[in-house]
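Chains shown are a subset, placed as in the full complex.
Here the chain labels run A and B in written order, and each chain numbers its own residues starting at 1.
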Amino acid sequence: MRVSIIGATGYAGAELLRILLGHPKAEVVHATSESHTGKPLSEIYPHFLGLFDRPLESMEDIERIAEDSDFIFIGLPAGHAMEIGLAVADYPVRIIDLGADYRFHDTAVYEHWYKVSHSHPNAERVYGLAELYRGAIKEAKIIGNAGCYTTASILALAPLVKDGLIDLDSIVIDAKSGVSGAGRSAKLPNHFPELFDNFKAYGVATHRHTPEIEQALSDLCGTPIMLQFTPHLVPMSRGILSTCYAKLADGVTADRVDESFQSLYKDEYFIRLRGRGAYPETKYVRGSNFCDLGWHIDERTNRVIVLSAIDNLVKGAAGQAVQNFNIACGFDEKLGLTTAPMYP
Amino acid sequence: MRVSIIGATGYAGAELLRILLGHPKAEVVHATSESHTGKPLSEIYPHFLGLFDRPLESMEDIERIAEDSDFIFIGLPAGHAMEIGLAVADYPVRIIDLGADYRFHDTAVYEHWYKVSHSHPNAERVYGLAELYRGAIKEAKIIGNAGCYTTASILALAPLVKDGLIDLDSIVIDAKSGVSGAGRSAKLPNHFPELFDNFKAYGVATHRHTPEIEQALSDLCGTPIMLQFTPHLVPMSRGILSTCYAKLADGVTADRVDESFQSLYKDEYFIRLRGRGAYPETKYVRGSNFCDLGWHIDERTNRVIVLSAIDNLVKGAAGQAVQNFNIACGFDEKLGLTTAPMYP
């Protein structure tokens, strides 16, 4: 398959390239960057020296890129993918957008949280979280690849919501991410001495991943859900741990909770059920497409606490995109994604 | 005042020494360590070279230490302070225990969570969280210095609980700590390559700071509280951030929440109200006795989220102990505790 990466110099774009270079059935035909057009990628990212030294292109002539490609992966800030989607709508090329433009069923929700008006509102699109939307991804023209916090959080709660085991009004998600999630542009808050040996929350009550989690969980239970989501920055490069809280519905036992996880995920290669009482750590999944889950029942408070760990750049971005690509191509879902996590 | 430190080679004990060396009215007369008796402290902790080179003593002859001292600070694992308390009960010396032995009003709660039987159950003791128990601390013989997670969490929620602004059944505390909180003994989970660039939860539903937070908040509202508390390890040395969630009671406005914080804390030197919408960071308080608070109202979910940052070794341990010492001596509460935080 001929694939192109639009926006190859963001962290997600570069990670996508890392994975695609090892994919047996993908050939990268174009990689673009508007700020570094003409420079070899290995000048921007020296770790690619000898592996990908071709000059970066501009995406100006997106039609030509569309003609050359079976798939376009887009790694751009919100608001840009929709323009590309519109521009190549009549080409057979398929799109996997790592950003938010195509993630929402309801364009109004996107416009409300992202404060932009959508130029391609009626595009047929599918939410790109493979474990839950696999069927639709197979045939989709446009896949709105799920976000990082959202992937960790949705996968943690999906079984419980689907099986009606928790009080939907009681959900609190306290999530923690490495700093690569904030992107590569240098700003004071992400300046090394400011973040190092430091910990903080941000985006309380306002983070844009909130409605995305709500949408996916609502899909599972058929009821609109409103939940609490709080992101934090961990002084590390990669990894997300999501700590998810909910009150158990009446009469739900620990065994019932265990069964719910088994039932939804027992055949999912990328979901590793560490089990009840387990503590996933972000380093156990680093560099891999795994989502590790552990859960705990607090009998005192009647709450279930689910812990979910992913690599934000892999299962939370580029790896998930390749997983979606594999599904969309009819390939084995694991193709190019079998490297073991890098530890320590 | 003549003071002694029992257990000077733990992180809290060493931090206590750091602070006491700069205290204008405290003279350290004994510093003990059973594992390093006879060695100069500066051999165990080279940062003290030239500042405290005296050999460490044994605490075997605790009666003599008691005779020499106006105050004994204890920095030992749970279960040891009670033996000392018992041994010196008839001496005029006063005790500030940095451990848990004297923190609970109800010995049964201690015994249940700490799995030890208490040998000094009827000791008169005061819970050593200065902002809330100042009056009692003044005269106390034994002060059970508040714990690290607990200090951050109680101070975050105290105004709201005291003023009846939140649903007591809805409290979720998601806390994150630097690794010094785990002590100085080398074990695999705290081996550098395991924790570095990593993030994880631990002690879900079982951490011993839970009943301590519940006790203090229950004191404030007169009703038994049961809450959710989850600690996490951040790959950094020092600092705690506590993210506290609760549903607002009916009709509570954002202004009412603001007033509540102002009302309880406006004269507290060590509580810095960063205000509604603010994001305290652990580095802003590093090395200091401050507790920084910020809070947020989510109108969608009707929850209040309070963020609380302390240095776990200072306001969460040694600094708080010195603050309690100052109160107990009738000194200015800030004595020896005015050094600005160290940033970056």
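We adopt the following convention: a residue touches a chain if its C-beta (ideal position, glycine included) is under 8 Å from a C-beta of that chain, and two chains touch if they have at least 3 such contacts.
Just so it is clear, the structure is predicted and the values come from calculations on it, not from any experiment.
Peer 1: Given the 2 placed subunits, let me have the overall number of copies in this structure's complex.
Peer 2: 4
In this text, only the chains that are shown with their structure count from here on.
Peer 1: Whole-Å distance, subunit A centre to subunit B centre, using C-alpha means?
Peer 2: So the centre of subunit A lies 38 Å away from the centre of subunit B.
Peer 1: Which part of subunit A faces subunit B closely enough to touch in the complex?
Peer 2: 170, 172, 174, 176, 178, 193-194, 196-202, 204-205, 226-228, 230, 232, 234-239, 241, 243, 245, 279-283, 286, 296-301, 303, 305, 307, 309, 344
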